[in-house]
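Structure first, then comments.
What you see is the complex with one protein chain gone and the rest in place.
All chains are identified by letter, namely A, B and C, in their written order; residue positions are counted from 1 within each chain.
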Amino acid sequence: MSEPERLHPTVMAMIVTRDFRDGDVVNLGVGLPLECANVLPPDREILLHSELGILGFGPVITDHTQADPYVMMVGNLPVTANPGMVFTSHDESFALIRGGHLDVTVLGGLQVDQECNLANTQFEGKPAGNLGGAPDLAYGAKRTIVLMHHTTNDGQFKVVERCTLPLTAPRCVSRIVTDVGVMDIEGGAVVLKETAPGWDPERIQGITGARLVIADDVHEVTL
Amino acid sequence: MSEPERLHPTVMAMIVTRDFRDGDVVNLGVGLPLECANVLPPDREILLHSELGILGFGPVITDHTQADPYVMMVGNLPVTANPGMVFTSHDESFALIRGGHLDVTVLGGLQVDQECNLANTQFEGKPAGNLGGAPDLAYGAKRTIVLMHHTTNDGQFKVVERCTLPLTAPRCVSRIVTDVGVMDIEGGAVVLKETAPGWDPERIQGITGARLVIADDVHEVTL
Amino acid sequence: MVRPQRGRSGPLINKIVATFDDAVADIADGATVHFGGFASPFNSPSYLVAAVARQGATDLTAISTSMGRGLASADQQSRWLPPELRPRDFFDIGLLAELGRIRKGITSFAVGARHDWVYPFEERLAAGEAEVEVLGQGSLAERIRAARAGIAAFYTPVGPGTDVARGKEVRDFDGVPHVLETALKADFALVRAYKADRYGNLIFRGARTFNETMAGAAAVTIAEVDEVVDLGELRPEQIHTPGVYVQRVVVRPSQPVTSWGTAL
Partner (left out) sequence: MVRPQRGRSGPLINKIVATFDDAVADIADGATVHFGGFASPFNSPSYLVAAVARQGATDLTAISTSMGRGLASADQQSRWLPPELRPRDFFDIGLLAELGRIRKGITSFAVGARHDWVYPFEERLAAGEAEVEVLGQGSLAERIRAARAGIAAFYTPVGPGTDVARGKEVRDFDGVPHVLETALKADFALVRAYKADRYGNLIFRGARTFNETMAGAAAVTIAEVDEVVDLGELRPEQIHTPGVYVQRVVVRPSQPVTSWGTAL
């Protein structure tokens, strides 16, 4: 029995961004989280932040001729210069993060556990890791959302009872959006709130390493 | 027997500034120390700093019509905007001070003792004091020069064996320039190096609360 | 099942507040407030101070580089300007001290710098009606910056060997004694800037003093500005304070209002 289709990254990003309010200050990690920059309606005023010192940028630029190499986010991706944009130093950028001035951070994840711990630094087979800005972001933002595939390429669980990889940040994750559903971590449990079309809770539990609590009002994802 | 004439503040300032080298970064306190800004030859490039966040200013402006209220140093004194001037915040201004980026600070003093301690915060008769920027300046500058009258208005000693007033900063003063001479503090002793015209060492000792060591080459002040 | 995202869900960002009285209306008795500037009519958040005076909040902890001169300020602080240019709308926190609103000052300049200069806060102190914590400007600025930056405490080499270090932890780093100082976060920060946009981005004119330092070091930062410009007019490289540090912006009146009692 083949598994149902998983959610497209664009849809995953739309699930994350549907709750953003105008004025929210949101840091987007590289990879999947950055998709969020591209699905925000242009009439919304969400201030996007990237830790190298840019705040208030718009969508990723795909037309190379329009790219300004001085307006880019982490990962050397050129982004749109929105009115009201600000540049800072790295130390001020993290003053802003650590000082509690971010509303949301959307991070990628390798493992998230039911104690809200996040591991997103790859150590396996590597002599060291890459912490990047995630430790500060996960601590400093009022809300940390992890946006990731529900399992690894080779089918290993990423939503787990207890992270086995080194922690990037402890007790920080409030929501997990994956390609099969939406989970909130509440009171030490992973609560399944929304499911991708065709994915019932049992099937999601089957690819999840933590026991899922099924929300009373669990429903198919809406945008 | 009336005492010889004391040095004019302008001359005192010239004694301080004669050792400045081009490129020196110098903070000037209010009061007597500020005289230094006015005696620097215009062809010298000494970068004057004031702790509210201005670096690289020129002489105090006396022609009111030329004053720019946005270019002023501590004490609300308008100063000249030299090319290359920079404005900063207060925190960056003190990062610069504390971080060791100042060559010289010229401070006023109420008492200086032979252990290089400085007291320049008035407490007598007041319910509290004014520390201002002096604690950081005296610590952070490579060299702290105190520019002050040798005695108080009512004849009390200001160069003393041990400060009796609360300390502003410990073990910081390297040179004292007063209206009767120049003293360096070396190895726990106040060493008299230069004397004002008409003031011999004995007479200076007579108005000094610490035992003066007379330098072998003590001489009349030169500019 | 997956439907397209709907449009706008709320108002555009607009931090401009119509009046100074509105801007400070929610400062409660007992609040801790950063007051920016550096004792000058040209960098003091004068109209915000006056609005706090009108609003009546009392029992305040005031964090400010100096405790102010009170109503005599404008003349004394700008005596070097031609009389016709002297601002008549300078109010500093001495006004709040005069009105008995300040329970505690955290400051670098607690009193008049001469025996015959006696300022309102000093009189309150002498009368036992207020308390004060005096520290050097560098430690004051760094403690405020730490609050903005989410740093709980830091070790500075400035303070050991003086009264400032009393009761505080002193520890050696590389053989040099350092004193532990903690972050000074406030409920409100009142700052003065030159231009702002509706996002709250600020630029300053002249030395940025404690205005830049304090912006973002409080739950609510309120900026008093000379001018509000269109979004995009302030260039991203030139903005000193990112708007995310600022919650409210109020524009100064085009003509000076010389009485602090005037609703504005």
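Note that contacts are C-beta pairs under 8 Å (C-beta built on N, C-alpha and C of every residue); 3 or more make two chains touch, one makes a residue touch a chain.
Only a predicted model underlies this, so the values are computations on that prediction, with no experimental measurement involved.
Residue-wise, the contact with the chain that is not shown comes from A:72, picked out of A:12, A:37 or A:72. The omitted chain makes contact with just one of the residues A:107, A:167 or A:180: A:167.
Mapped onto chain A, contacts with the missing chain fall at residues 50-54, 61, 64-65, 67, 69-72, 74, 76-78, 87-91, 93-95, 97-98, 122, 125-136, 139-140, 166-171. Chain C meets the missing chain through residues 142, 146, 149-157, 173-174, 176, 178, 182, 203-206, 237-238, 240. One chain is missing from the display, and on chain B it is touched by residues 7, 11, 14, 17-18, 21-23, 25, 39, 41, 43-45, 47, 54-56, 81, 83-88, 91-92, 94-102, 140, 197, 220-223.
Basically, only the chains that are shown with their structure count from here on.
The greatest centre-to-centre gap from chain B, using C-alpha centroids, is found for A.
The interface with the greater number of C-beta contacts, when A-C is set against B-C, is B-C. Between chain B and chain C the centroid-to-centroid distance comes to 30 Å (mean Cα coordinates, whole Å). Touching of two or more other chains is recorded for no residue of chain A. Shared contact sites, meaning residues of chain C that touch two or more other chains, fall at 145.
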